[in-house]
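First the structure, which I've put down as structure tokens, then a few questions once you've had a look.
For this depiction, one protein chain was excluded, whereas all remaining protein chains were kept in their positions.
Entry: chain A
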Amino acid sequence: MFKSMSTHVLQHLIAQNTWACSLLQPFAGKSVRITIAPVSSDLVILEDGSLAVAGETNVPDACINIAPSLLLRLLAKDEAAKLQIEITGDTHLATALAKVFSHLRWDYEDDLSKLVGDVPANKIGSFARSSVQNLKDAGFNIASMLSEYWQEEKPMLAKKRHVDQFNSEVDRLRSDVERFEKRLQKLDKISDTKLNSSKANEIHMNEISPTPHNQVTDSAK
């Protein structure tokens, strides 16, 4: 049931984005495993350039591994995060599929228009878009207001410049400690060398004058 529904959704999205078919068609019959730990799913490219969920015994031609920590950055359209996606196997295939997914858009107004007609669908779409934008703006305003309050009125959060200053002081301290450690190691080495040479001298002295040494030992007894 899940595979059937997922395939239906994928094919519907591809049908709305016809450019994706021509991009995927050269890879017909090939499959890709997408892993966002702990979930993974195999997708197969069909002969008409659409996508389907692969069967039970599919062997993927390429694997795309996305660390869960990258997911939010990818959703926020962070270009640097894309470089950290791990791709193995047929890289051309995986890159084409990644390109399709990053540009795939759901034309919900088109789907809605089949249910309620073109004009109401457009109105609902516009209303939904403006509502989402308003929500985003309101969220940003509240976040700014709270951060300002916790930084200025009731300091619970550190200001950026203070954090930067703290970070640079930590860096300086780390360098100082490393330098100090090196010096200590150097001093250790010097003292070891001196100790070894004095021991060697003592042994040498014992070898050339054994009698007085024995006498000293006897008197000590």
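Note that a residue touches a chain if its C-beta (ideal position, glycine included) is under 8 Å from a C-beta of that chain, and two chains touch if they have at least 3 such contacts; residues count from 1.
As a convention for this text, contacts and distances are computed from a predicted model.
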Chain not displayed: protein name in its UniProt record ("Spore germination protein", "Iron ABC transporter permease", "Vitamin K epoxide reductase family protein" or "Ubiquinone/menaquinone biosynthesis C-methyltransferase UbiE"): "Ubiquinone/menaquinone biosynthesis C-methyltransferase UbiE"
Sole contact to the chain not displayed, among A:Ser4, A:Ser40, A:Thr88 or A:Ser126: A:Ser4
Absent-chain contact - pick from A:Val32, A:Ala52, A:Leu93 or A:Ala121: A:Ala52
Residues in chain A touching the chain absent from view: 1, 3-4, 7-8, 11, 28-29, 44, 46-48, 50, 52, 54-58
